[in-house]
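Right, one structure below, let's go through it.
All protein chains of the complex are present and in place, except for one that has been dropped.
Moving on, here comes chain A:
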Amino acid sequence: MPIYALCDMNSFYVSAELLFRPDLVDKPCIVLSNNDGCAVARNPSAKSLGIKMGAPRFEIEEVIQEHGVITFSSNYTLYADISNRVMTTLERLAPSVFIYSIDEAFLDLSGMENLGPLERYGRSVVDTVRRDVGIPCCIGISNTKTLAKLANQGAKKYPKTGGVVDLTDPQRQRRLMAITDVGDVWGVGRRIGKRLKELGVSSALDLADANPAWIRKHFSVVLERTVRELNGIACIPFDDTPPNKKQIVVSRSFGQRITKLSDMRQAISSYMTKAAEKLRNEGMNAGVVTVFFRTNVFNQNQPQYSNSVSRTLTQPSSDTRVLISIANELLSSIWKNGYAFMKAGVMLSDFYDKSISQQGLFDIEPVDGRSTKLMATLDKINRQKKGQLTFARDGISQNWQMKRENLSPCYTTRWSDLPKVR
């Protein structure tokens, strides 16, 4: 039987911030999403004030003021570096590691049960990550990924576990499932959870005991897989990599509302630059380009306008120059003056493998080896230092850039931002 562990970092973004702010460890702290919009990470003290995950800033403004909640803008440069450190540490401690997200990783511990108690091993992982990197984490261990996730939730929820739960014992599995809401099971979610409850399946244990065929008929084969996983039958492979991306979206809210077409052109061009870079990283060409924007739907006093437009390319491309120029044509076709736009974005879809691109019958330009070379050079230069080489259309003074009022220093990635010691 395989043995998987899920290692999940506690309140990761806040933990990363507080590593360098010993003055704030006892205070309620939250990290806000892009544009300082919503709470995306909260430390336990902020959670106890009732700040919910994803709560928009304006809804919690009062609590923030009243309790002096410390707010950080998201500093993804910092989080990426700290995450990388944790993952590297895990790779040193476990035979096989599968990075699931910025703050979660699965460890394959199959066979290690013979080396000693798994709980003791889990504790040594938690202690090492805590000491070496400075980030607290929890570990759940079981025979399937779904059960490992469940064990991890238990480790997080019940302090008595000390952050480690070994859920390989079937009796223990059933006891924990009996007190777990079905909506909290990995892969179920709120919407399906609600439907399950209407049908009398309210705990994780109810779901585990449900008839797989019935689940498949009324829900999906994916949920049937979850049922089997809850019964200790591993159905999700350890390194279940998501299939090739089907689309790439780059979209942001603006720091200040955009009213001028020239500013919107800059924004769209710079998003397309990012999207095209991602596309080339995937080794793909895109066949469809989409541009969209919208005004602030929450502000009903202002005139509202949102629109999106797509075009199918005769020849799929990943050339930033081509994609920017198409995006700008699309933008012009739907632009209207007199609105204050809050958000815009671009989407690339309909991907083709670069190696199988074919020249169109009516294409004037040949499939251009020079374009590929130019883009590769561009990417290489920009990998050394982000934004070193940009397209003039991206603009130079980007005053529409997003709001990051409480951005912390990049403590670990910039010489000028090193933490100070006295």
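Assume a residue touches a chain if its C-beta (ideal position, glycine included) is under 8 Å from a C-beta of that chain, and two chains touch if they have at least 3 such contacts; residues count from 1.
Rule of thumb we're sticking to: contacts and distances are computed from a predicted model.
Within the choices "Carbon-phosphorus lyase complex subunit PhnI", "UV protection and mutation protein", "Transport permease protein" or "HEAT repeat domain-containing protein", the name that UniProt assigns to the complex's undisplayed chain is "UV protection and mutation protein". Note that of A:Met1, A:Ile179, A:Leu389 or A:Leu418, the residue touching the chain absent from this view is A:Leu418.
When the full complex is taken into account, the listed residue touching the unshown chain is A:Thr89, out of A:Thr89, A:Asn152, A:Thr180 or A:Ser317. Interface note: of A:Val133, A:Ala151 or A:Met347, the residue touching the hidden chain in the full complex is A:Val133. The missing chain, though absent from the display, is touched by one residue of A:Pro22, A:Gly200 or A:Gly338; that residue is A:Pro22. By the touch rule set out above, chain A reaches the unshown chain at residues 22-24, 84-86, 88-89, 92, 131-134, 384, 411-412, 418-422.
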